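One protein chain is absent from this view; the other protein chains keep their places.
After this line comes chain A, so read on.
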Amino acid sequence: MIGTCRPTRRAALAGLAAALAAPSIVRAQEGAIRFGTLTPLTGTGGTYGPAMRDAVIGAVRAVNANGGLLGRQIQIVSEDTQTSPEAAVRAARKLIDVDGVAAIMGTWASSVTTAVAPLCWESKTMLFTVSGADSITQLPHQGFIARTQPNSQLQIEVASRFMVDQGGTSFAWIGPQTPFAQSSIDILTAVAAEAGIEVESLIYEAEKSTYRSEVDTILRSDPDFIQLGGYAADSTVLLRDLWQAGYEGMIIGPAYAVNDSVVEALPAEVLEGVFTWEGAPAIDSEAYANVQQILGVETVDPYSAQTYDHANLAMLAIGKAGASSGQAIHDHLREISQGSGQATGSAVSGLGVLPGDVNYDGASGPCDFDEIGDITGTQFLFKRFENGAPVEFERV
């Protein structure tokens, strides 16, 4: 009896053939509109990627439940960038060539976005990104990139002015080799020069387990305000090394670098007094509440707020165009993201207004784009660590 329960080779082959031949599954997907999420599920950005993907899925699910888009369902294909340009390019090729997605959403690291972008504009696939490097929107992308993250020039400028306002007298910048490292140093130097402040800088190699010697080198200039330019893994090491070296001055780091995982890995006294800054999500908006509900969290990280916006922007643009291609999103994006149309916080409510005019106001901000695809009108939020937790310091 026992023997008859085991699958024979013939049964396995028959099963395989049946699976390959199953036309009903294929047919159900054929008419679907496809979007790709290309978020960092692993690697340095791995703490954000899963929630970023889930925010997209939540936005799409709401529209699907409401009858879909142009009478069709929307299907999400999720790929992992591994926070690595090489892996991201392979994944993007698959999304574009095999899955035929109309838009790719959620590329996080600037190096990844830079690597993936040419594939997108050559295939007329819309790319929505949360990367900050200035160079990204300066690529010849013909309008196929839209970024919801304030570019790094604006971010560094805002943080550098903050450093001057807080009364620092000798600045240092320390961060890994990234596409925005040198431009960050240049901007900080320029802002500091206006106030007559000197800046010392050091670019180190990411992915090291200790930066003791780097810290020794940068502290020789005796700074009293240090700006961090890295990601979470290296910032954790750096903050600890700075504390152990006895540094008593002020520190500011981007909120994506001094994030929850850093708080978990470091004792409260190391973080005490450290400043962070970030593009502030629109916490009072309808869209923000939707993301809170989708993710089941109280505080939505800025990237999930942005990818939620990516999905809604893409769906509204397709609804406006009446066509589901990347070109259609490209042509109609600004018609639904800005202007004097009816303000809406989700694709579900916005699609009800179409073909009338809508203006999508997202979870990450107003989502208005300039001609090269950069976001305008973002607020910034500064926080300061007190007893191991970031506390709102000021909004600008």
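One rule holds for everything that comes next: a residue touches a chain if its C-beta (ideal position, glycine included) is under 8 Å from a C-beta of that chain, and two chains touch if they have at least 3 such contacts; residues count from 1.
Note that in this section contacts and distances are computed from a predicted model.
The chain that is not shown carries the UniProt protein name "Branched-chain amino acid transport system permease protein", picked from "Thiosulfate oxidation carrier complex protein SoxZ", "PucR family transcriptional regulator", "Oxidoreductase" or "Branched-chain amino acid transport system permease protein". Contact with the undisplayed chain is limited, among A:33, A:57, A:103 or A:237, to A:237.
Annotation: of A:31, A:67, A:267 or A:339, A:267 touches the absent chain (contact as defined above).
The chain omitted from view is touched by exactly one of A:128, A:204, A:275 or A:369, namely A:204.
When the omitted chain is restored, the residue from A:213, A:293 or A:376 that touches it is A:213.
Touching the omitted chain from chain A are residues 42-44, 46-47, 176-177, 202-205, 207-210, 212-214, 216-217, 220, 232-233, 236-237, 240, 243-246, 260-262, 264-267, 269-270.
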